[in-house]
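Can you read through this structure? Questions will come right after.
The complex is shown incomplete by one protein chain, all other protein chains being positioned as in the whole.
After this line comes chain A, so read on.
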C-alpha cells in the first residue's frame, strides 16, 4: 500500500491490486484475476441491486484488469450506468472506463451519448467538463454526429466558465480533425478568433490550437488571427516573467502558448501590414536575443522551455525565408547548439539546419559549420544524432564541398549502423552523380561505394552506374579498366554484376593491354561463376555472348562453357534458356547478324534518377533533396528531348529489361530499367473500367461498375440528340466515403468536342450503406466513337480511391426508330449503295441464336424492327435516324443469321461511312 492514498481510496480495489502485486507467478496472477472476474460477474448478475459505490469499485477493478493486458468482455453496461449517477466520482469512473475501453463502434454508443447529453445540459460545469473530455478523447463519428452542432455555442456563450470553454475548444478541435464535415461553420467562427484576446491564459492556450486547425483548413476566414496572435505573442515575450504568474514555467513566460502562437503564424505568409510585420520581427528578435542572455536558472526545464520557443521561432523565420538577417542569426544560434553539451540540442540544431541549408540566404552560413558536422558524424554516440548529421551534410552539399562530404560519408559508411546504411548509400550515390566534375571520380566513388556497402546497395545504385557509363563515351574505357581491377578482389555480387555488364559492353576498350586480354577478362568473370546468385549468373551469361561478338578469338572457349552440362542442363529455367539460346545464336548467326543483335546498348533516355526516386520514397515528400533538373544537367548533359525518350521507349525497353531483368516478364516492380522508362513524374494513368460497357449497347439501365466498396448503377434516357444519365453511387461498406467527387472527362481532347457533357456535382460524403445520385446531361454534337469516362475519387478509411468507368454513351443511343414499308426500305437501301456507305461484317455467334432475343436487341439498339420487309423471313431488318446537333443520319441495317454455321452477316448502310462503321462495330458485338 502506498503511503498516500488520496480521495476515497476504494479499499477493495487497493486490496485487489496488492494481491496482484504479491502474486509470485504469471499463473497465480491469472488465477487471482479469474477469481475476481467471477466475483464481479456474479455481483453484476446478482439479484441485489448494487449501490453506486460498489458499481464504481467493480468497474474500476475491471479497468485495472484491462490495463494489465487482459481482455474484458463485460461491465460496459454498468460503466454506462455510472454516467447517470449524480455523484461526481461515480460519473468520473464511468467516463474513464468508456474512454479507455469502449470502441467507437460499440453498441452502447447511444446510451453513452444519452449520458453525455444529460451532462452537457446539466449546467453543472464539472459534469459538463467530464462530458466534453469524453467527446474530445474518444472523438468518434457517432459522438460528432450527436454533439458537433452543440459545442460551438458552449464555446462562445458569454456565461460559460473558463474551464468549460477550454474543454469545449479542444473538444471541437478533436471533432473537426476527425469528422470535419460534421462541424458546422458559422457565426461562431468569427467569435472564436477573439478568444486569442481572452483574459484567461488557459482559455487562450486551448483556443489557439483550435484556431490553428481552423486556419489551416480555411485560412481566409481566420486572417484576423494573425494580428491577434502577434499582439498576444508580443505581450508574452516582453512581459516580465512573473507577470504571467502560474503560466510562467521555470522563468519562461507561457512557453506552451508561445509555441502554439508561433505555429498559428506558420499558417500564414508574412504579414503585409508594415507595422504588424515590424512588431512580429521585434518579437522574433527578442526571442533570438533571449537565447544569448545568461540563463535565469540552471535547470534543464528552463533551457528546454526557452529553446522550444526559439526553435519554433526559427521554424517561422525559415518558413518566411525573407529576412536575411534573421536567417543568418538563426543559423549562428544553431551553430552554437551544434557544440552544446546537451545531446537534445545538438540533435535539434542539426535538424533545423537542414532546412536552413535550402534557403539561399543561409546556405553559405550553414556551410561554415561543415567541420563541426563532420565531427558529429565521427563522435556522436547516438545513432539518431549521427543520422541527422548525415542529413545535414547531404543538405549542405554543393559543388564546392562535394568531394569532402562524399569522402566523409564513404568513410563513415564503413562503421555506420546497419539501420542507416542503405540510406547513406543512396545519398552518396546521388551526391556523386550530382556533383561529378570528372567521371573518373564518379566511377571510383560509386564502385568504392558498392564494394564497401555490399548488401546495402540496392539494385538502383548499380543500374544507375551502368546507365551513366553507357551514356558517356569518355568514361567507358576508365570504367572497364576499373571494374576489371576491382574484379580481381573478392567483391559483392552487385559489383560482379555491374562489372559483367560493363565489360560485356566495353571490354574491348581495355583488351589491347595484355594484362586484360579478352581471355583474361573472361576468366576473371567466370572465375567465381558457380558461387554467384541466379540473377548474377544470368547477367554474366549475357556478358559472355556479348564477348563472343567483341572477341571472336575466344568464341570457342565461351561456347564450351555454354555447352557444359552445368549450363545447358541447369535446373534454373532462365539460366538454361539463356545458355541454349546464346549457344545456338553463336553457332548459327553470321558475324554481321551477331554484331547487330549484340550491338552496344544505345544511350538510355534521360529520366529522373531512380536512386533519387528511391530516396524520396524512403523519406517521403518534402525531404530536402538536391534539385533533380540540376542532377540531369550535371552528369547526363544529354540533349535528348523527352519526346525522343518517349519514342525510344517502345522500341528499346524490352531488350534492356531482358538483359538485366532475369525474372521476366519485363515489368518487374523493382527493376530500375523498367523504372527508368516509366514516367515517374506522372502518376500511373488511371485504368478505366469498361468491363460492362458493351452490355449497355442495347439497354439503358443496370449496374455498370461494382467492387467491394462501391456499386455504380445507371438509368438513362435519350431523346433525339439529348441524353440524361442518372448515376447512382452506392456505398457498400458501413463506413462513410469522404471527399467523394466524380466528374466526366472526354477521352480524346485533340479533336473538336463531339459530345457536350454536363455533370452535376455530388455530395462529398456518402454514408455507409447509403446511395447518392448524380445527373449527367449529354448532348451529341456530331457522330463519335469514344465514350466519355467517369472519374471517381473518394477517401475510404484514409486511403484515396480512384476509379475510372467508361460511361456507356454510344452513337446508337441517339437513334430514333423509323417505320417504313418494304418498298421504301429497298428503295433507300439501293440509294445508299455506294461502297463507302456500306459496312459489312460476318462473325461467329457468341450467344445462342434465339430469334426473340435478337429482335429485342435490335429494338434495344434503337432502330425500328421492320417485320415482313425482307423476303427471307429469317433475316432482320431495321431502320432509324441518328440525331446529332449538326446532322441527322438515316441508317438501315440488315442482319442475316446462318444457324447451321452459327454465323451472322450484318450490313449497315448509312449516308456516312463513320456512322456505318461505328454502328456495325457496336451491334456486331451483341450477338
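To be clear about the criterion, contacts are C-beta pairs under 8 Å (C-beta built on N, C-alpha and C of every residue); 3 or more make two chains touch, one makes a residue touch a chain; residues count from 1.
Please note the rule applied: contacts and distances are computed from a predicted model.
Selecting from "HPS1 biogenesis of lysosomal organelles complex 3 subunit 1", "AP complex subunit sigma", "aspartate transaminase" or "Transcription factor PRE6-like", the unshown chain of this assembly corresponds to "AP complex subunit sigma" (UniProt protein name).
Of the candidate positions A:37, A:60, A:237 or A:922, contact with the unshown chain belongs to A:60. Shown as candidates are A:305, A:357 or A:429; the residue that touches the absent chain is A:305. Across A:113, A:166, A:333 or A:721, the single residue that touches the chain missing here is A:166.
Within the complete assembly, residues 1-2, 4-8, 14, 17, 21, 53, 60, 63-64, 67, 69, 71, 87-89, 92-93, 96, 100, 103-105, 126, 129, 133, 136-137, 139-140, 163, 166-167, 170-171, 173-174, 177-178, 201-202, 205-206, 209, 213, 245-247, 249, 254-257, 259-260, 263, 301, 304-305, 307-308, 311-312, 343-344, 346-348, 381-382, 384-385, 387, 620, 733-735, 797-799 of chain A touch the chain that is not shown.
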